[in-house]
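Here the complex is missing a single protein chain, while all its other protein chains stay put.
Up next is chain A:
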Amino acid sequence: MSPAEPAGTTAPHGTVERLTGLVAALRDHGFGIGTGETVDAGHALEAVGFTDRERVREALAATLLHGERQRPVFDRVFDLYFPLGGGNDGDDGGRPALDGTAADLAELRERLAAALAADDGAALAQLAAEAVGGFGGYGSGPETDGWSSHQTLSRLRPETLLARVREARRSEEPEFADRLLDEEIRRRIEAFRERVRTEARQRVAERQGRDRVARRAVAGTADGVDFLLAGRAQLDELRRTVRPLARKLATRLAARRRRAARGEIDLRRTLRRSLSTGGVPVRPVLRRRRPGRPELVLLCDVSGSVAGFAQFTMLLVQALHDQFSRVRVFAFVNRVDEVTGLIARGAADPAGLGDRILAEAELTGRHGQSDYGTALGEFADRYAEAVGPRTVLFVLGDARTNRADPNLAALKRVADRARRVHWLNPEQPSLWGTGDSEAPAYAEIVDMRPCRNARQLGALIGRLLPV
């Protein structure tokens, strides 16, 4: 068989185009997929056949993916290129199409509650199709109309069915596991919402072309999400990546440490020794490394706009704490307070960390806006002992001072005491200096780098952390 026709003769029409389109869309999402793997995917499709859609999905996942983190994006793109039922309009099944009246809505909610209670996958898929068909359409012209999952969900409001579903399930004999029921139903409802989103994306894709929707409407992997734009769900997802990321960084640090331990040539001692061999440096002397791990200090702006970024970094540093002799974390809005203890205890409940920091630490004075100048001044005065010649200080924040004095002298004082200072700014460099941002002024004193998503943060931390 030639690689040009990997799908063979039994494949439905256009499979090769679908496959290459899927691969192109995945590449646009940053997946490294080579031609060899695409050919493998074709062979795989030929081997499993086209009778079972889920097998097709698994076959493509096995050949095209390199890690589990890519899976959610892959699933969404796959749904667009290999839609259920060969891409028809969905509302079949012998029922008349819904036209969006209140009676239809009530009837649909009734059936949805029953399907959720029975956890009937096929019925839920059917209902998602009907719901989008009946309540998700907007516009009337050929250019302006479309399908909206948001509109469908806000009219259908599946989350309000919780009580009804619970009633339907409760009729059986009560048992211990029933206290989990609410959580289970919530998870089912969330799964249904995702089905609706998939369905809407599919319909839009039929209208506007798959390639365009696959690139625009499918969110990327969590580690590529901009910290400043991330929603709550995305921050939760990010938080789950802290531990694996920390483990990875720890191995990287250990490797750097091993390499560094081999040392550089100590020129003075090599020359001294060469005297005994007539000035010829026969045996080079390597510089001995001082043992002992460096100290790390984190100074984070935790005010509203950059809180997600700060929390993620704090958790990451906490997870890495055994790599350093000491880790101290300070938080500020317009006053500084030490939160090291809060974070160490907070490892068990990372989701509530932000609220606890705001509740238990003294971070605000007369007003609630961030003020870098005052905070830096207070840090330099009150916590001067925290920064010494072995300390590496990371400052986290967008450097937006709300027009207050940036207090460059205080940062200068801290930078002079510390071994190194890095400033991680969650804004893109083109925004530095716009509005009330004092980033360029601070960047002249310390090394400032943009750090917009978890991927960048991981790379920066791996490179900048001292060994």
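The rule is simple: a residue touches a chain if its C-beta (ideal position, glycine included) is under 8 Å from a C-beta of that chain, and two chains touch if they have at least 3 such contacts; residues count from 1.
Quick note on the criterion: contacts and distances are computed from a predicted model.
Within the choices "Heme chaperone HemW", "MoxR-like ATPase", "XdhC/CoxI family protein" or "ABC transporter permease", the name that UniProt assigns to the complex's undisplayed chain is "MoxR-like ATPase".
Residue-wise, the contact with the chain that is not shown comes from A:V48, picked out of A:V48, A:L105 or A:A168. Note that of A:R27, A:R157, A:R215 or A:R240, the residue touching the chain absent from this view is A:R240. Only one residue in the set A:E58, A:E110, A:D381 or A:E444 touches the chain that does not appear here, and it is A:E58. Interface residues of chain A facing the missing partner chain: 32, 34, 36-37, 40, 43-44, 47-48, 52, 54-55, 58-59, 61-63, 65-68, 71, 175-177, 179-180, 183-184, 187, 239-240, 243-244, 247-248, 251, 347-351.
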